[in-house]
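Here is the structure we will look at.
One protein chain is absent from this view; the other protein chains keep their places.
For clarity, chains are labelled A and B in written order, and residue numbers in each chain start from 1.
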Amino acid sequence: MKDLADEYYIRKIESFVSENKRIDGRAQFDFREIKYKLDYIRNAEGSCYLELGNTKVIAGIKIEAEEPLESSEEGNLITNVELLPLASSEYEAGPPTPEAIELSRVIDRAIRSAKIIDSSNLLLEDNKVYSLYADIDVINFDGNIFDAGVMALLLALKNTRIPKYENGEIIRNEIVGKLNIKGNVLSTTFVKINKTLLLDPNALEELAASTRLTIATDGDRIRAMQKGLSGSLTIREIENMIDISLEKYKDLSKIIDINKD
Amino acid sequence: MREIVLPGDIVIVDEVNRDILYKDRDNLYATVISLYDPATKTIVPLEQIWKPRVEEKVVGIVQELSRKGYIIWLHPLYKGVLRINKELKTGDAVYAEIKAINGGVIDLKLIRELSNYSIIKIKSTRIPRVIGKNSSMINQIKELSKSDIVVGMNGVIAVRGPNTEKVFSVLRLIEKEAHKTGLTEKVSKMLNE
Partner (left out) sequence: MHNGSVELLKDGLRLDGRKPDELREISIKAGVIDNADGSAYLEWGNNRVLAAVYGPKEVIPKHDSDPNKAIVKALYTMSPFSSLEGHGRTTSRRAVEISKVTKEVFENVILTNKFPETEIDIYIQILQADGGTRAAGITAAAVALANAGIPMKDLVYGVSAGKVGDTVIIDLNMLEDNYSDADMPVVVSPRSKEILLLQMDGNLTKEEFKKAIDMILDAGKIISKKQREALIELYK
């Protein structure tokens, strides 16, 4: 999508915004089209491939038996977002960038603070719990990894099989049940360009943005927030985005069909 | 019959274009995906990385003012330098000619500024098809869309007119179907809709 100089696109996006339009024809608070495929990686215990417009991610869950981390006696969740260098010319190979670490931590916070993972069936024995390794690979970048990542991870978790644990070992080909997920959490990410707020920014809109806000809700309460970039937001703007976020939760939960069980 | 050849396919051609052919012993081989016509012994690349050449006319984007002059974006790999006394706006397009290439520096000569043009980049290998024989294709697009269109050999095209999105779809169609017949009709049908 971005095959010309940044300077041209920033000007272009700003001129669209000044006319109350978006470069891809969407309304201000529209999400792009969402498509997904469950169980995309059969080698993983749970997985989901998800497209948010041209942003494409794969979430995969692998389960290990390990000591509980820190004081938590609840099973471990280790979330990591990988901005694969094959997904964009902006991504470089090497150790995770601050951008990737922020993404990992915000997505992790959304899932964790919504308390959707029933930890009781993750306890194995004294000092041994199931660890859920939640990895999100970005395979094509077109903005808003936050929301794509939360959705893909939620769907992957909801379709995770738990392998048997016996004599200190995981037996991968014996499944003892499904990971119990109670409730849902979904996020909505906005950017601010000049004075205008846009939902679900694409890569070009992120390029022109001064401020970003991610709000994760369970449809009723706010569960996580993260403001990014160097611009500022008014309290009024934030309240407005919270309203939209709660409203969008309903639409999204229908699209990705998470209310069925 | 024209056929698609791939890297490593043997070809027999009259004119040896070293940029797209590889010689091994006495044989010539394609190195990029190309259209090959054994009857006329010609080969035309379908995919090729653009390389700047002196006297070529290009469309670029003003990036910044440096000590050397304005830095003009031409291609992900190449930037040009434009030395003029006039003030240019960042993000604006310019139409320029490549004057000289010295040690990686591409010197440009301004033909004209293209303020408030919408810009699209297509594969540079498709530019001859966009222009057409004796400019037939580009003239048809300009006329039917009532647009001013400036075509750069670097694959960058600047458009100003009542419906730039429609012109963009036409250009994308040409990029995708450059090797097919009946393109002129398809294009005129699209623009007449």
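Quick note on the criterion: a residue touches a chain if its C-beta (ideal position, glycine included) is under 8 Å from a C-beta of that chain, and two chains touch if they have at least 3 such contacts.
Please read these numbers as outputs of a predicted model, since none were measured by experiment.
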Of A:64, A:102, A:118 or A:237, the one touching the omitted chain in the full complex: A:64
Residue in contact with the excluded chain [from A:89, A:194 or A:259]: A:89
Residue in contact with the excluded chain [from A:80, A:240 or A:253]: A:80
Chain not shown, touching residues in subunit A: 1-2, 41-44, 47, 54, 58, 60-62, 64, 80, 82, 84-89, 92-93, 133, 135, 137, 139-142, 170, 172
Touch list for subunit B against the chain that is not drawn: 4, 6-8, 19-20, 22, 24, 29, 31-33, 45-49, 76-77, 104, 123, 125, 179
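Please note the rule applied: only the chains that are shown with their structure count from here on.
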Subunit B-facing residues of subunit A, complex: 3-5, 7-8, 10-12, 89
Residues of subunit B touching subunit A in the complex: 61-64, 73, 76, 90-93, 118-119, 121, 156
